[in-house]
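This is the structure I want to talk about, given as structure tokens.
Excluded from the complex is one protein chain; the other protein chains are retained at their positions.
Each chain gets a letter, A and B, in the order it is written, and its residues are counted from 1.
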Amino acid sequence: MKKRRLVMRTAILVILFAAVAYTLYANFNKDNVHKVQIGKEAPDFVLVDMDGKEHQLSDYKGQGVFLNFWGTWCKPCEKEMPFINNQYEQFKDQGVQTIAVNISESNLAVNKFIERHGMNFPVVIDKNEDVKAAYGIGPLPATFLINPEGEVVKYHTGTLTEPMVKDFMTQIKP
Amino acid sequence: MMKQVKCECGHVNPHGTVLCESCGRVLVEEEKSKKLVDMRYEGSARRSQTYNKTIIDKIWNFFSSVKVGVTLIIITLAASAIGTIFPQEMYIPPTENASVYYEDQYGFAGEVYYTLGFHNLYSSWWYLLLIASIGVSLVICSLDRVVPLYRALKKQRVDRHEGFLKRQRLYRATTLASIEEDSFENIKVKLKEKRYNIREENGSILAEKNRFSRWGPYINHIGLIIFLIGGMLRFVPGMYVDELLWIREGETVVIPETKGEYYLENHEFILETYEKEKENEAFTTAIENNGTVAKNFQTNVSLYKESGETIAGQEPELEKVEDYELRVNEPLKFEQFALYQQSYKLGEISEMSFALTNKETNEEFGQMTIDLHNPQDEYTFENGYSVELMSYFPDFEFDENSEPVTKSRVPNNPAFIFKMFSPEHPDGEVSFVAIQQTIEPYGDNDLKMAFKGVDTQNVSALTVRKDLTLPILAIGGLIFMIGVVQGAYWNHRRIWIRRLGDQVLVAGHTNKNWHGLKREITHVFDGSGIQEPIDQSDEITNKKGKEE
Partner (left out) sequence: MVALSGNLLFIAFLLYLVGTAFFAGSIKDKKAREKDHGPNKWAKIGVTIAIAGFICQVGYFITRWVAAGHAPVSNLFEFTTFFGMCLVGAFIVIYFVYKLPALGLFTLPVALLLIGYAAMFPRDITPLVPSLQSNWLHIHVTTAALGQAILAISFVAGLIYLIKAVDHTKKTKEAIWLEVVLFGVVCTLGFIIISSVFGATGYKSEFHWIDNNNVEETLEYHLPALVGPHEGEHLTPDKFSPLVETPGIINAKKLNTVLWSLFTGAIIYLLFRLFVRKRMTLALQPLTKRVNLDLVDEVGYRSVLIGFPVFTLGALIFAMIWAQIAWSRFWGWDPKEVWALITWLFYAAYLHLRLSKGWHGKKSAWLGVIGFIIIMFNLIVVNLVIAGLHSYAGS
């Protein structure tokens, strides 16, 4: 009788406290919940770059993909572009592809930006913002690292330094 | 085994019982000295009070206490009040930085408020913990009380112990020479008229009604717990979506969080205000006094569903689902989603027109219209005149180095750097043109870009909402209302009539509304020869009054 009561009480308290603990945990982490989860397959997309070439993510299986979301108006994006460009040159022959996705700006603005910064890697424009929606992009710049298996390895928001870019690209080398 | 208490009547009660569950005899010595018994929970053993050995029992007992529950309520109440002193962070202007805003607006008090985290009080861990503790307290308090109460009410005997009846608030003993069965029958009829359930044993009567109202509090607590569970589920991924969608007139965009399945087209945004000539005359003064009063915010939209299996970035194949006039209070619902008219921006510039003009003669060599969302690289006119767009700044400002930059991709304040070609100037003349501003960086030009006009469009902001917790919250709220009404609008009433020798003992109890019970008793015993019970608490207060 007594024992049963203790078991009952323990069970009820455990359930209650687990619920409370989960709620608090979820509340702490509510800002870290992302659309695209680490370890999951990156959503496929297809966009056309400024030279008219089509880039479909799934075509790059077997290569790492350094996927950068940016805007011409965004200062930190502008700052990291040369670093990405440098490292692109280093890694492009080691199986790491770089794609920069501009969020819905005009061709003119993007072209002028590419000219100004001498960017060599493919730049695509997400005109309908559906790639942005699929990846749940918030503030720019945002960078996804996708490994040769097509899985998301890392999600980073904020400016990158050149060593970081290098480190990131090393991580997804096949 | 815990000690159990065996009553004289033979009933075995759980340890800690104050009044025998069956006959009502007072089992605890100190209670015997009291004039009236405490009828809360029928004098049953609140189990929590009786087992207090392990840590589990201690935690259990802590939450089982009503005192703790009420304390939690009062703390929550006070904390909630603090949160309204200054606006919460979500209500300060979105462009403001909270760390400076509170100090700026409210001085030292604001700074303290911000530092203590009160600007985000309702989502703070400690506030959530308070609410959660109330939830835990609800569960344990209810469990701890409802079981013994149920037992006590189920096991109650008809012929209650004399000591129990004497200590009821409404009580009186009538000594009768002979008992007339007629008047007893009459009383029973009247009790039945008043919808009492009557149980009879050994010539004693227990009339009872609305016992179900005693379960009201526990039912409303169940409702509250379901409501809290609903609130908790909000944090489970996929249950809740809260997105803001800015959409220009003429634009078709994907609706976020629909996995690229649904698209929305904005045909037109409409803002109407009340005009006193057109409205009800009664409004005239109010409109005159208040100036403009908004009448309608509306976005005319088409909802599309993607029919093909396209991947992101591909041109979607869209199939129209419906056209809808989306207004405040009239959200557009589809599947688990709803779109709400939330905000708007009027007159965002979409196109600008210029004419390539000779500054001296004002002769025009051609007109061009720039689509601010997709400007061309070059605009060519006849006779060797053309304009190249060297740079475009949709949301122009000068940065710290006095370089023109753009703050965003939204054409709030467009500016351009043009290179104007003419037969006289085959290498081009450079001109920087912003609204109300022209700069010629390389000296005096012969040509200028004369401003010809703008085209504007409205932008509508819609909230994209999915909330799968709503049905759970609704059920919780409904159960709460049922429970609270059941407990508040019905009263559990009992009348005991016991024959003991030549005496008839009458006692009455209700959990509330004694006035109503007394009126019923007056009606029932009227003309029966049995004196109606008197309110013993009146006697006590009156006695006290005299002593003072």
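Structural remarks
In this section, a contact is a pair of C-beta atoms (placed from the backbone, for glycine too) under 8 Å apart; a residue touches a chain by one contact, two chains touch by 3 or more.
Since we're looking at a predicted model, the values are computed, not measured.
Shown chains touched by the hidden one, complex as a whole: B. When you scan B:349, B:468 or B:485 for touch with the missing chain, the hit is B:485. Interface note: of B:297, B:379 or B:525, the residue touching the hidden chain in the full complex is B:297.
Considering the full assembly, B:81 is the residue among B:55, B:81 or B:177 that touches the omitted chain. In the full complex, chain B touches the omitted chain through residues 38, 40, 66-67, 69-70, 73-74, 76-77, 80-81, 83-85, 87-88, 90-91, 104-107, 110, 122, 217, 242, 274, 279-280, 282-283, 285-287, 289-290, 293-297, 327-329, 331, 338, 340-342, 463, 465, 467, 470, 473, 477, 480-481, 484-485, 488-489, 512-515, 535, 537-538, 541.
By our rule, only the chains that are shown with their structure count from here on.
Chain A and chain B have Cα centroids separated by 35 Å. Residues 1-2, 5-6, 9-10, 12-13, 16-17, 19-20, 22-24, 26-28, 30, 33, 43-47, 56, 71-73, 103-109, 111-112, 124, 126, 128-131, 133-134 of chain A are the ones that touch chain B when the two sit in their complex.
Only residues 1-2, 47, 51, 54, 56-57, 59-60, 123, 125, 128-129, 132, 135-136, 139-140, 143, 229, 232, 235-237, 252-254, 256-257, 259-260, 311-314, 316, 373-377, 389-392, 394-395, 405-409 of chain B touch chain A when the two sit together in their complex.
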